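Complex shown without one protein chain; remaining protein chains in place.
Let's turn to subunit A:
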Amino acid sequence: MSDLPAPTLLEVDRLGRHFPVRGFLNRRVGTLRALDDVSFAVGEGEVLGIVGESGCGKSTLGKTLMGIHEPTSGEVRLRGERIAAPGQKRAAAVRAKLQYVYQDPGASLDPRWTLRRSLHEPLIIHTDWSRAKREEHVQAIVSAVGLPQAHLDLYPHEISGGQQRRVGLARILVLGPQLIIFDEPTSGLDVSVQATVLALFRDLREEFGLTYLFISHDLAVVRSICNRIVVMYLGRIVEIGDTAEVFRAPRHPYTRSLLAAAPRIGGPRVTESFTLQGEPPDPSNVPSGCRFRTRCPLAIDKCATIEPAIDFEGGHGVACLRWREDAL
């Protein structure tokens, strides 16, 4: 990354999203705090990774940014313009600028349509372009994702899974989005395919000047593609910073555990020294104070009463009361 700070594209400001927990006769019996008080900013052209165990709120964050969920609290701004807040409806013009990709983008192609029709369709809905103009644009995108033009006349079942994925990406790109939110885009892929997919994501980002939010539970993938990462635990951010910095010197005890869990080929067996116990608690009944304290090796009494705010030093933030203490 260059040293010049990129202009801010997206600002997420104290964003929260809660879900009602319903019991007998559909009565509300509690609140599931899927996302709480989440703030961060994304620069133009950046690739920001979101990591954390399943259920920590990564998809809820992505969907709330997209407008699929309405925030319970807080707001989201795109180039300074508020695009999400409690009670706010998403404007159609904003919708095309953000795209959300859940796992395999190729899986959502309509099997009855030729690829050409699938790629024209979003443009028919969102623009008033002539057919010729649409076709020209579609052809440019198709070659950018590395597909032969001749494929435009085929149906999804006539091409390979890898090519379907490319068409799915093309479909997202035709509308000229600024920000793409990828939600576990490599889950279930073999590494042999994953490498190709990641290279394609990289190329497209450069070619179209895109900004990515990259949700993944695969730390090696995140490390290889993201400039910065956000680590989440039970709906909150526990750490945020440059990827290299966070991997080199993680500050939050949770981040340390997460990194310690990933196998290191050539290194000692991590399973022999891994100490984090159990799984995250139920998000409809979060622990008081620091939400990680029930599994934290460093927890002390005040962790149960004080909810730690993110403490920044050198652009690297951490929400832990004890991170400054030496020898931890």
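The criterion applied here is as follows: a contact is a pair of C-beta atoms (placed from the backbone, for glycine too) under 8 Å apart; a residue touches a chain by one contact, two chains touch by 3 or more; residues count from 1.
Everything below uses one rule, namely that contacts and distances are computed from a predicted model.
Enquirer: Given the options "Isoquinoline 1-oxidoreductase alpha subunit", "Cytochrome b", "Peptide/nickel transport system ATP-binding protein" or "Ferredoxin", which would UniProt use as the protein name of the unshown chain?
Expert: Options "Isoquinoline 1-oxidoreductase alpha subunit", "Cytochrome b", "Peptide/nickel transport system ATP-binding protein" or "Ferredoxin" narrow down to "Peptide/nickel transport system ATP-binding protein" for the missing chain.
Enquirer: Of the listed residues A:Ser39, A:Ser224 or A:Ser284, which contacts the missing chain in the full complex?
Expert: If we include the chain that is not displayed, A:Ser224 is the one touching it.
Enquirer: Consider the whole complex, including the chain that is not shown, and state which of A:Asp110, A:Glu158, A:Glu279 or A:Glu313 touches that chain.
Expert: Here the residue in touch with the unshown chain is A:Glu279.
Enquirer: Which parts of subunit A are in contact with the chain that was left out?
Expert: Within subunit A, the residues touching the omitted chain are 53-54, 160-162, 190-196, 198-199, 202, 217-221, 223-225, 244, 247, 257-258, 260-266, 269-272, 274, 276-279.
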